[in-house]
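Here the complex is missing a single protein chain, while all its other protein chains stay put.
We just call them A, B and C in the order they show up, numbering each chain from 1.
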Amino acid sequence: MARDVVIGMAGSGGDGIVSAGESLISAAAAVGYHAMMSKSFGPQIRGGESSCRVRVSTHQVHGPGDALDLAVALNWDDFLKFGTELACGPASVVVYDSNTGIAPADIPLKGARPAQVFALPLTELTVAAAGTDKAKNSLILGLLSGWLGIGRDALLAGMRKRLGKKGPELLAANQRAFDAGHTCAMENPLIRGMLLEEPNVKPGSMMLADGNDMTGAGAVFAGVEFFGGYPITPSTEIMQFLGREIWKYGGVVLQAEDEIAGVGAAIGASFAGKKSMTATSGPGMALKTEMLGLATIAEIPLVLVNVQRGGPSTGLPTKTEQSDLFQACFSAHGDVMRPVLAPTSVGDCFRVTIEAFNIAEKYQTPVIVLSDQDIGHRKETIAPIDTSLFKVEQRLAPTEAQLENYARFAQTEDGISPMSKPGTPGGAYLCAGIEHNESGAPAANGAVHARMNDKRFRKFNSLVGRKDLFEVVGNPDAPLALIAWGSLAGVCREAQALAVEEGLHVKLFVPTLLYPINEDAYGEFLASVQAGLVVEQSHQGQLYRILRMQVDVPRGLKSLARDGANPIHSRDIVARLRELSANLHAPSSTTAQGISA
Amino acid sequence: MARDVVIGMAGSGGDGIVSAGESLISAAAAVGYHAMMSKSFGPQIRGGESSCRVRVSTHQVHGPGDALDLAVALNWDDFLKFGTELACGPASVVVYDSNTGIAPADIPLKGARPAQVFALPLTELTVAAAGTDKAKNSLILGLLSGWLGIGRDALLAGMRKRLGKKGPELLAANQRAFDAGHTCAMENPLIRGMLLEEPNVKPGSMMLADGNDMTGAGAVFAGVEFFGGYPITPSTEIMQFLGREIWKYGGVVLQAEDEIAGVGAAIGASFAGKKSMTATSGPGMALKTEMLGLATIAEIPLVLVNVQRGGPSTGLPTKTEQSDLFQACFSAHGDVMRPVLAPTSVGDCFRVTIEAFNIAEKYQTPVIVLSDQDIGHRKETIAPIDTSLFKVEQRLAPTEAQLENYARFAQTEDGISPMSKPGTPGGAYLCAGIEHNESGAPAANGAVHARMNDKRFRKFNSLVGRKDLFEVVGNPDAPLALIAWGSLAGVCREAQALAVEEGLHVKLFVPTLLYPINEDAYGEFLASVQAGLVVEQSHQGQLYRILRMQVDVPRGLKSLARDGANPIHSRDIVARLRELSANLHAPSSTTAQGISA
Amino acid sequence: MSTAAPLLAKDFKSDLKPIWCPGCGDFGVVAGLYRALAAIGRPPHEIAFVSGIGCSSRIPGYTTAYGFNTVHGRALPIAQGIKLARPELLVLCAGGDGDGFSIGGGHVPHAVRRNIDFTYIVMDNQVYGLTKGQLSPTSPKGLKTVTSVFGSIESPINPLLQVLSYGAGFVAQATPADMSGMTAILEEAIRYPGFAYVNVQSPCVTYGEDENDLKAHKTKMKSLSKMGHDPADYLKALELATHYGVELYTGVFYRNPNPPPTYDQQITERHAALAAGAPKRERVLDMFAQKP
Partner (left out) sequence: MSTAAPLLAKDFKSDLKPIWCPGCGDFGVVAGLYRALAAIGRPPHEIAFVSGIGCSSRIPGYTTAYGFNTVHGRALPIAQGIKLARPELLVLCAGGDGDGFSIGGGHVPHAVRRNIDFTYIVMDNQVYGLTKGQLSPTSPKGLKTVTSVFGSIESPINPLLQVLSYGAGFVAQATPADMSGMTAILEEAIRYPGFAYVNVQSPCVTYGEDENDLKAHKTKMKSLSKMGHDPADYLKALELATHYGVELYTGVFYRNPNPPPTYDQQITERHAALAAGAPKRERVLDMFAQKP
């Protein structure tokens, strides 16, 4: 019996490999398994290669898994195009269509030889059962049902939803293909049992969603009233989600003519008093930075979600990367401080988006949420969320007394000034991107500038100190450390658990608030650290660099950074930790950025 | 006798205070003095307050000076609007128009009481001599001529150039005002002699220019053939300079519809084989960042000059600040490395611009030059430059053999691939912002991406190591350090000299190449450092933060950062150094970012 | 929504002293606007007034409305966001020829085609005033400026023809030399139910036409209504607009006699239609439940 199975499948566009994956994860979720599914495609819009990777488990999964347990190749050309995204290992079982004419001994996999290889007549069996080769994906579902033990009913439910409209004949044909697959599985037992243990979650209690939808849902929960944006992969689904939902709540989604107009309209709507949002990816974010500067100096609440893809420039539009962190923190002229948050899983997108709105409204600031293609597009099961635990904040409005002699940018102790909205008698002011005094009047001189810069930085003091915006996993005194953010945090969670299992003294730091840096939180975490890794999906290891800017980083803490679209496996991280552990000294000389001379 | 006099004057728009300053610096330059002049205006386009600050010296000047030696206020309202830009000190001599009705004891200067105060009937004397009050500035020139000893002929030459066109009567009237001013000076001797020593430079050998013009001149020298840009203060004069000059060399200046189009056209022209450039300030730079990413991934040479002003957003459009360093280094999505250079004086703009073109062409990369409003707009005398010492680089073209089977992005040892230009048979390729393989074909997959990212970073290895892109002033083993860039480098040069004069062990590091960081150069410089200051004109102290990212910074090295439009005086820096010096230990425990555990 | 006491022009004038050059045409524009707004009668706090950057874009600060002096070229998107968020506000948008038709030119067709109910006033002075005299997109060919010392070699754009071709329902031109005419046009534009465009010939006396030229507008201008132009005639409006830069027509080029529903109206209708079916925001996650 297995607790955790990772399946990878690839074929060409028409093969329906992705909808097979969708059926599988829906069924798994419905009966109470935890699961995660990511899809990957070639550059073609239609046709071309496509693949998916589904992980099904009896316990919560935090990452897409390492090497595949079960690989399904409808043809080798397409399968191989996904390279390390569908990596096989020595424990993998490989299934492929025998009509490829390749002998099991000759399959073109590089590296490790798989544990078991099946050349099955997938097309032939499908045609025999269904009378058409278009039902290959149903045959594969049957195979998986047989091997994994996920029930026929649950799997057929998804298939019915998908094919119901196309008439009963097609559905029947696909059911026959499914059954043929199931029989085939029974006839070809696996040498490594993958029959899943019973799920331990009540059937029907799981949610299933992708990160972009959960981001949209978080925005709705937080009270979003305006979205202005422009389509860009891999963020567009956020606009599409809100385009379906927001109108019901009296809100508006504007598909603007470009990214500048999208964020501009959102800033306008926020100035007008509404909770506002935009979403984009790296290139769009580049265009929005001038507007973000305006929102900073004019102190306008705004949530911007950047679902990162590979860069620079058009880069890798459909692949994940974590290389927009520098951009998020520093792409502004002038001295700017704006909060940057990152969700670490699909479900976490909900929490982090609500948090982003709360911070934006409370501090009257743009807030950037750095999601990534991996989280944005992958589907995950999510355990029930108790939404009554979430607070929703509103921006500070001026009192009647304050409106008597209203100063929009009044100096206050915490740097946050009451913000009036158009329509309020007595609350009119000039909002401007030029430096201004407390009342809003343009005043481009040094004294005012120093004072207002100070206000705009000071107001984040209470944010920086928040302890609930990071998580420490494991023994806080452990000498080995991992630090990770975004989609890599899940991989590191699994790595940390694996490492502890094998006796390594490893802890993990996962920040939700990436910037500004909570120096104390990091300081405390790092105090006992002798060696470790900041694990990131980028070329430069951007968080590692930003930490050095602000925190005394022990010299033993290194950057483990890999360029986008190259998966980082938890087992590789554990291997690195093993090496670091072997070189550990006695826990004496933990050190810092500098020591006063 | 004096060697160095700083004069500050303010009046309202019509008073001609700035043209008086222009006449003064031209005259000073012509007769062989070193000089520097900066102007400052209120927000009005016409009318409103205006001021200038002129420093005249027998030796090279590196900064605008500290408190004024001589302050001229045509009226107090206008003078006071300039605040610390026209700071007076206990040694200042103050002259103002007695028609303000304010008694010398009541002049509204905050802080130190000046050494000497003259309430002179400036308007009255002018009307008496010239028959109009429009010649007040000539009267003041006469006064200055008398007090400083800069000759009548030299000063009148400038006046003639300015007023010649307006007819002989006006000129005569102004000459009379000048003479009246001169007489007045003789009648009102200064308690602190400001009569300048003889200049020690051959009359007629000095150049006089502002930073934006010297940037333009550097571009012409380096072979600029295309400029695309959009007007923005304080950079516009670069486009205006090239708009006059570039056509003579077969080049083109395009005033584009916006900043994106400006840099876009420059990228197009560079792709087409021409040396190309754009210039802007912070807000325009924000708009150009998407295009810069394209130039990075498509490996297109480009020089971008950002003449910094105060930010964020529209900020302080006419005031200086050094707060666009983060933007210059990090405003890009994806992993991007692009060189950032900074000139430290007007004359240095020439060298740094040539260097920028050379680096852009050699490394096929965008290069950012961070000038600032102070340097861009101030006028300085410049000693003759031996231009034969400057090399001009050309980009690497493919050989016939390479064109046989041309791969535009071929992997080479140094990461630099020969670049063909349209029109070359055999050299055609697809240039793209999407990730691509060596031949240029789109290939958005992990393996290619990692390889090409590596190439795009690796190619800068030889740049980072260049020793001629920074300067160390003073004893390299000194325990006290200053690090400064851009317009603050000059102030620190003077501070370092002053500090050494008073016996402090201080050295100064001035980087021309701000990014990427030459770790060895800083490392060597910092090895002996126990305490010091990174001096910057910004709120956050951005270079200090960037240094921490990359270099092991001794804990005693602190950031001294002041918001834009608030001058930093060399004497204040010396005062800080004095404190640091007093706290110095024995030079033992100089330390670093971290120590291996 | 208007208050009881009738509003006067001075109720719309703020305490900020304009920093325009003496004689600048923009003084006239803001004065006319005070009058037009007084005639309309919405109190200042119900008005949101958006601009970009430029001399002309300083105008919101000189009114008592909620002003938003944004960044160069982006007034239109921000104004649209305000109006879509709060359709009950009176929204005005203003700026210069450079702000609107150079850097901001990409936003105009989309502001127009959405037909959101607000008024856009461009103070067209054929030059960049604030940055001290560079070419603007409406500068005539051949003009010598600091960025075109040998003369401009590009033809100017035609703002009137452009906005008409984008399908604007109200397009007019005015000059502050004719204060009462301009005030009437501004009032009519603001009252038009949909996107309205007013091109104001507002000279820059420092870098463009001098003050006397502004006065000469009065003699050069040709009133469209006096010429007998029927503002319902779209094709004729296109033809007349082609004379921009040659003739100084004032008045309404085009007013759609059957104003189509505005974007903001359609939004309101959609809200009414969809509100009923909505779960509470707190229950937004329900849609993700995975039932067996």
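The working rule: contacts are C-beta pairs under 8 Å (C-beta built on N, C-alpha and C of every residue); 3 or more make two chains touch, one makes a residue touch a chain.
Note that this is a predicted model, so its numbers are computed, not measured.
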Touching residue (missing chain; options A:17, A:154, A:196 or A:232): A:232
Options B:290, B:321, B:361 or B:374, residue touching the unrepresented chain: B:290
Contact partner of the left-out chain, one of B:170, B:207, B:464 or B:584: B:207
Interface residues of chain B (partner: the chain not displayed): 26, 29-31, 153-154, 157, 203-204, 206-209, 213-214, 217, 220-221, 223, 225-226, 228, 245, 247-250, 252, 254, 256-258, 260-262, 264-274, 276, 290-291, 293-294, 298, 350, 381-382, 385, 387, 422-434, 441-442
Touching residues on chain C - with respect to the absent chain: 101-107, 109-110, 113-115, 137, 150, 153-158, 161-162, 164-167, 234-235, 238-239, 242, 263, 266-267, 270, 274
Positions on chain A contacted by the hidden chain, ascending: 42-48, 230-233, 236, 239-240, 243-244, 247, 253, 255, 257-259, 283, 313-314
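Assume only the chains that are shown with their structure count from here on.
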Mean-CA-position distance for chain C and chain B (Å): 39
CA centroid of chain A to CA centroid of chain C, Å: 42
Where chain B touches two or more other chains at once, by residue number: 43, 283, 313-314
Overlap residues in chain C, where contacts from two or more other chains coincide: 53, 71
